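Just passing along the structure, written as structure tokens.
Here the complex is missing a single protein chain, while all its other protein chains stay put.
When the chains are written out, they are named A and B in that same order, and each has its own residue count from 1.
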Amino acid sequence: MKIRLSPRGDDFFQLFEQAADNLVDGAHRLLDFMKSYEDIEHQAQAIKEIELKGDHLTHEIVGKLNRTFITPFDREDIHALATGLDDVVDSIEAVSNRMIAFKIEAPTPQLIEMTDILCHAADEIRKAVHSLRQLDGLMGFCIEIKNLETRADEISRHLISDLFGREKDPIAVIKWKEIYGRMEAATDRCEDVANVIESVVVKNA
Amino acid sequence: MKIRLSPRGDDFFQLFEQAADNLVDGAHRLLDFMKSYEDIEHQAQAIKEIELKGDHLTHEIVGKLNRTFITPFDREDIHALATGLDDVVDSIEAVSNRMIAFKIEAPTPQLIEMTDILCHAADEIRKAVHSLRQLDGLMGFCIEIKNLETRADEISRHLISDLFGREKDPIAVIKWKEIYGRMEAATDRCEDVANVIESVVVKNA
Partner (left out) sequence: MKIRLSPRGDDFFQLFEQAADNLVDGAHRLLDFMKSYEDIEHQAQAIKEIELKGDHLTHEIVGKLNRTFITPFDREDIHALATGLDDVVDSIEAVSNRMIAFKIEAPTPQLIEMTDILCHAADEIRKAVHSLRQLDGLMGFCIEIKNLETRADEISRHLISDLFGREKDPIAVIKWKEIYGRMEAATDRCEDVANVIESVVVKNA
């Protein structure tokens, strides 16, 4: 069944697409941040602005939801999708912020690998959100996001185990434990988004 | 549009007012706790009792909600407001509890500053909850709460960065990182309450 394309529904889809594009922008800027690791204060500021833009879009979607009687899909799913996309962007910003606050000299190769996985998950979210109008191919994107989350989770667990086995400086342990934890949280939040999208698909199939 | 004042609705408003008054009580007692930092075990016990009172009020609101067919505003918002107010009080209690468990000798001036911001946010929540019946002036209180949260967030980020730059004792780093984190969480939870109140306003405007 096709979702009804009311002008009002169209507004929701456009806002979600903007939020997903913003999320992809944030993820790829975090990858640039990690890979170059130069002029990082300035790069982190750009990511902070993406986070603020995400807040603004979420606020717009929730406001529209509260003022709208007929919505293109379930109200609770619209709310969950808006806050879910926002949570991913918040997690991305938290990682760049902690890298600077902790004065990390350089990212580890595994952190870059996790950021790369996050970018793939963000790309899949973008494809899924841009396919919401047609409800087409969404399950494939969701499965891919979950596979990426499982990989990130495995890398993170290995990294934590390795960190405690290798690093003797407790302050460094505290810093890296938090950074890896927040990086993993970012992909966890992508999986939350995939779960909401799955729920929309099942209800409207 | 005015919210309908059923006797039943009146019960809800009274319980929310009690929960908000209790929250303000908790925040101000935490400020006394920080400022005096004397007889802290006894002061923490008083805050623990406020937390238990908050649990009791939340339980009463949720119970009434489950037994009530017609509610003064959306069921999901009543539930979110009750648990939101409770989460603020839980966060306040967690801060005083950790100060004692970690045997902190004295709060830093910045921690007192953050507690002061929390008290302002609590006062605004109280004003907002006491204005729910009339739905009047609520947006102003919500904006102020969000501004206070942004300030607390900035202070907290600066403090974390400063802590890692200055403190060489890792155990002290662990303790203060948790205390500042929980203090920031308390103002985050105030912002969550502001978001619920905004949603009530938009739906009933």
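The criterion applied here is as follows: a residue touches a chain if its C-beta (ideal position, glycine included) is under 8 Å from a C-beta of that chain, and two chains touch if they have at least 3 such contacts.
None of the values given here were measured: they were computed from a predicted structure.
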Sole contact to the chain not displayed, among B:Val62, B:Ile112 or B:Met139: B:Val62
Touch with the omitted chain, as defined above, among B:Lys146, B:Lys175 or B:Arg189: B:Lys175
Missing-partner contacts on chain B, residue numbers: 62-63, 66-67, 97, 100-103, 170-171, 174-175
Residues in chain A touching the chain absent from view: 157, 160-161, 164-165, 168, 170, 173-174, 177, 199, 202-203
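Methods note: only the chains that are shown with their structure count from here on.
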Centroid distance [mean C-alpha coordinates] between chain B and chain A, Å: 28
